[in-house]
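What follows is a structure written as structure tokens; I'll ask about it next.
Removed from the display is one protein chain of the complex; every other protein chain stays in position.
Chain naming follows the written order as A and B, and within any one chain the residues start at number 1.
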Amino acid sequence: MINLVWLVPFLPLLGFLINGLGRRYLSKSQVGIVGSGVILAAFVVSLLIFLEVRQPGFSAQTITLFDFISAGSLHIPFAFQVDQLSALFLLIITGVGSLIHIYSTAYMHDESNESFARYFAYLNLFVFSMLILVLGANYVLMFIGWEGVGLCSYLLIGFWFKNTAYNNAAKKAFVMNRIGDLGFLLGIFLMIVNFNSVTFSHVFGGAKAMGLNNVAVAAIAILLFVGAMGKSAQIPLYTWLPDAMAGPTPVSALIHAATMVTAGIYMVARSNVLYSLVPHIQTVVAIIGLVTALLAASIALKQNDIKKVLAYSTVSQLGYMFLALGVGAYTAAVFHVMTHAFFKALLFLGSGSVIHAMGGEQDIRKMGGLKKYMPTTHWTFLVGCLAIAGIPGLSGFFSKDEILAHTFAANKVMYVLALAGALMTAFYMFRLYYITFSGSFRGTHEQEHHLHESPAAMTIPLVVLALLSILGGYLGLPEVFGVKHLLASYLSPVFAGSAAIATPHHLEHSMEWILMGLSTVLVIVFILIARGRYAKYTDSGKENTGLAKVLENKWYVDELYDAVIVKPLGMLSRFFQDKLERNGIDRLVNGAGRAVTWGSQQARRLQNGQVGFYVFAMVIGIIVLFVIGLLL
Amino acid sequence: MLTVLLILIPLITGLLTFGLKGSGPKVLGLVSSLASLAVVAGALVQFQHAPEALQLSVPWIPQLGARFQVGLDGMGAMLCLLTAIAFLLVFITIYNRNYERAGSFYGLMLLSQAGLVGVFTAYDAMLFYVFWELALIPVYFLCSMWGGEKRIPVTFKFFIYTFTGSLLMLVGIIYLYLQSPDRSFSYAAFTNLNLPAQEQSWLFWLLFVAFAIKMPIFPFHTWQPDTYEQSPTPVTMILSGVMVKMGLFGIVRWLLPVLPQGAYMWSDVAIILSVIGIIYASCIAIVQTDIKRLIAYSSIAHIGLMSAAIFAHNDQSLQGLQVQMFNHGINIIGLWIVVEIIQQRLNIKNMEEMGGIATYAPRMAIFLVIIALANIALPLTNGFIGEFLMFSGLFQYNAWVMAVAGLGIILAAVYTLNMVQKVIFGQSNTLTSTFTDLQNTELVALSLIVIVILFLGFYPKPILELVNSTSQMLLANIVK
Partner (left out) sequence: MPVQYYIFLSIALFCIGVMGVLMRRNAIIIFMCIELMLNAVNLLMVAFSKMWADAGRIDAAAAQIFVFFIMVVAAAEVAVGLAIIVMVYRNTHAVDINILNRLKN
């Protein structure tokens, strides 16, 4: 089965080609069947692979398809690596991916035939790129997938291309990702210089041989992390993700919550050996992750667009994952990627269901009391909120708690901050929940009339994801429960390299119980506060002031970037264009031409037609010649 | 013999075409370019088995010691292939257009093709110079007779500028000729000169300026945006797709092996100029509103990277450079074809007046997006391979220089996506809502380009292997 791993990315590619080329000829149901079918088939293949990989004693296998680039002594094969980590990601991507494809068949049904097919083609292409990203056996192949998902994200954010604002959001996402990609590329080049290879095993082996705290390895680690900042929306490159909500909601669920944005976590987890070799860089990763988590959570407190709240929540959760990576808890990070994929996809799809019912309205101030109109959406959304807030028994609790416990063991200050972020999460999620689903409806009469539960193609994925959000956590029960951490033992071969290097933090079991109890109590308190403030929410229409206004305006970071980067770049470009190019270099060139013309005109004056002048010049010439002759 | 045939086909058909009327010229042009492509294919096959059979050397001007010496190496074969494809694409694209004095138009185009092939195959400096001018002069007539409103001053500037460069090169060639022991212009004699470092140092500038103007690299580039803007688009395609490669080719074939020490001494300066050019041209491209000028500046930025890669001289940068010479040619011709299609339909160049074309011409929109992505070197398009290897090579030369040059990747994304957005996305206006989708000839041309883009993006091995011998030969000669 492992040898057939190429089928996993190939199937979505096939779907892309069929839907892309046949978009004029296929009906919507055909497109939907092809689009979702290929992903489902890929899921089945992934599942078979997973079953093989989960056998104890399975060691990573590399399947080389062909020689991609070779120049001099550098060889980069087009090869896939199947191991525990990539098999797990295959499952998440194709699993969540197929649910979202099915959901999309209903969500996008109002589109014209051609743009429906275009949508599915893009979505299939995205899954293909994402699979290449996680399957690649070297960093260049990972980079191919990396940029490929960036492209699909660009295409899907700007899916409704007539809208200029959407196009700008798409462009912003692509350019900001490119900034990160440049870091990634530099990291790859540094690997080539140091190890003359980009294959994972060679790079890790070479890095280990260089020992702890090597400057080159540190540089590679930080450059790769710059790439991760762009893709996984960390400070300072996170502002594209909230804008990316311009895309259709299932896209936000798949790309901007469940899969693409976790590519950075995948990359760092994949390179765990490199990061464990340079603890200082790991600390940087942890700090960036933590600051991002807090900043994004604070912004989410005051957003009124249902998708924007979820977007900032995603940024914040990604921050937690980087925090986990930074404190060396790689398993916890991957665990959180998985549970987050379930509950955040659920929340996005739930919000999509709401937006669908509201006829495109996204402002939660105009919603309210939706629970009686859309029961299934309501209870699945509630499950998502409980999961992300970290209520015991749901998946989010286990993964988040694991991160917090590791953070506590590593650094107490970080723990306090991370806990504060978790409480904010509980607060803003339930603020969102209560404003949207409880109280009374605040929209127009027409909208109220139109309210309805979504069709089965949309609710079934919601239910499945809700079940996964509940059950997903049981793969990683903490060891204090006296059971084996299934995910940790499954992933241990991947992280064996770094486990051998890093010094493990140890935590007393009693302490772990205390932390768990503390966070649970506080989370419930914050949920109750949110309930008290927002359960009977009415839109007062008052302008926010003070800190609330700053938060509503996202700390003015977009304005800051505009003033510091975008405007100066525009001015520089205009300076080059108007001053240097037109009045500088080109004038110099034209000036050389004009100098010749001017010189000729001066010389022409000698030919004035006066015979006397000519004779005079001749005599002078003769005299000059005589003088020269005498002198020589 | 195939090499001579490659030069003769466009030369003879070109001369014949001058006398033809009606649809004769375009049919003959198409036939000729197809024949050229077939011959190149044959030459490529022969190159795999018996490369020496592609060499030919007969006396040409015995009084001077100049010989008619032609041959193909990996890079030459690759560029001949590019030339053949480029002319075929141009002739397909403009098959449905009717030019005034079509006979002369096609004739001049074909003569220029002969010159280009000659440049890429010549192994005698005198012959090289003659072909260099043969490629240039028809373009001058093409621009000044079929160009835009400001064509006369612009073409004049173009001609004088490039001709100045050519004369500098001629001086350099004559000097080298006088130094050669047996008074010969041949490549072998030139590469065996081993001049003292001092002489190489100033000779370098004579040749380098000539090639730098042709490419063009900063600050010798100002003729280029004007010329691209004013030339008829088919000529622009040839100029930017193939002719700028003459400059790069000249450096790789003649400058590096003949003056290795000179090149080594000045490589820092050349790389810095090139890298400045990347950033400078990219910034200017961002603020362009005229689509032709935007593509022109984008081309300067790309050429800057290629020129920097030459002087980084290591195996990755040289491999990447040669691959990119081919791929840049394909991609930029693709962009010009789209421009030609838009101009044909709407007769505008200002991007502010466009928009919403994707609604009316979805096929063209898809092609434009793919070609634009190849232009910004997205992985799995052909642009990626070359840029990746060149950046990697440049990184090995100097990491900081590469990091600055790498900003070009980001800026390229900015201006290219700006262009795509302004041209095909957004709301349509009264003008663009009349846009009709692709005609058959245009569809064929663009499909060919996209096939090449994707094929070489997925599987670059054939072209990497083709040019490998040239890189190895160069590396063996280079001063370390």
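Rule of thumb we're sticking to: contacts are C-beta pairs under 8 Å (C-beta built on N, C-alpha and C of every residue); 3 or more make two chains touch, one makes a residue touch a chain.
As the structure is a prediction and not an experimental result, all values here were calculated from the model.
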Visible chains that the absent chain touches, using the contact criterion stated earlier: A
Contact with the hidden chain (one of A:Ser27, A:Thr64, A:Thr444 or A:Gln610): A:Gln610
For chain A, residues in touch with the removed chain: 607-612, 615-616, 619
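Please note the rule applied: only the chains that are shown with their structure count from here on.
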For chain A paired with chain B, centre-to-centre distance based on mean C-alpha positions, whole Å: 37
Chain A to chain B touching residues, read off their complex: 66-74, 114, 140, 143-144, 146-148, 151, 154, 158, 161-162, 164, 167-168, 171, 174-175, 178-179, 181-182, 185-186, 188-190, 192-193, 569-570, 572-574, 576-577, 580-581, 585-586, 589-590, 593
Footprint of chain A on chain B - complex, ascending: 157, 160-161, 219, 221-223, 280, 283-284, 286-288, 314-316, 319-320, 356, 358-359, 362, 373, 378-380, 384-385, 388-389, 391-392, 395-396, 399, 402-403, 406-407, 409-410, 413-414, 417-418, 421, 424-427, 459-461, 464, 471
